[in-house]
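One protein chain omitted, others in place.
Then we have chain A:
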Amino acid sequence: MSNTKYILGSFADPDDMMHGIDKLQANNISIYDCFTPMPIHGIEAKLGVKPSRLPIAAFCFGALGTTLGFSLLYYTMVYDWPMNIGGKPSFAMPNFVPVTFEVTILLCALGMVATFFFRNHLFPGRAPRVMDLRATDDRFILAVDAKENADHALIDSLLKEAGAVEVKYNDRKYVSYE
């Protein structure tokens, strides 16, 4: 048995890669992942990737921001140390809007991006898990798990038929670090 862990179809054109996905799927070959230098619209549906739930996270963080922002204002201005400012009421709702709004936006943005980084394991200094160094440049990489799909010759021919410029047999999963 060969040591090949992953078979990579390297495409020069995104449409060819999409074609390759169709061909492999028609032959019941499961696709591990695709690595592309730009977002490919419609690829999630093809690969059966579920829609992201990040909007829900964003909404929750936004709602948290509204609550915290408003609570801060209410606590400081009305509860903790009400001040007599020109005899106006301490609980001046309209004046609470701008700061509440800014805190909402701030928490929504930071919370959502933090969730995104957390879920994708993105953080400064993380060793990049890259299967092909050209995937961030000009190649569209279609990766197939070689252990799960045994018929390597068929995969090779299907990828080439779809227009793959190169088919690689990688013994290591990631090429980006030693």
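We adopt the following convention: contacts are C-beta pairs under 8 Å (C-beta built on N, C-alpha and C of every residue); 3 or more make two chains touch, one makes a residue touch a chain; residues count from 1.
We take it that contacts and distances are computed from a predicted model.
K.L.:
Consult the UniProt record of the chain that does not appear here and report its protein name from "ABC transporter permease", "Sporulation protein YqfC", "Beta-ketoacyl synthase N-terminal-like domain-containing protein" or "Hydrogenase".
P.N.:
The chain we cannot see is, by its UniProt record, "Hydrogenase".
K.L.:
Of A:V49, A:A63 or A:A150, which one is in contact with the hidden chain?
P.N.:
Once the missing chain is taken into account, the touching residue is A:V49.
K.L.:
Determine which one of A:K5, A:R134 or A:H152 touches the chain that has been left out.
P.N.:
Reading the full complex, the residue touching the unseen chain is A:R134.
K.L.:
Under the stated touch rule, tell me which residues of chain A contact the chain that is not displayed.
P.N.:
Missing-chain contacts on chain A: residues 12-15, 18, 33-44, 47, 49, 51-52, 54-55, 58, 62, 72-73, 76-77, 80-81, 83, 85, 88, 92, 95-96, 98-99, 101-103, 105-106, 108-110, 112-113, 116-117, 119-131, 133-138, 176.
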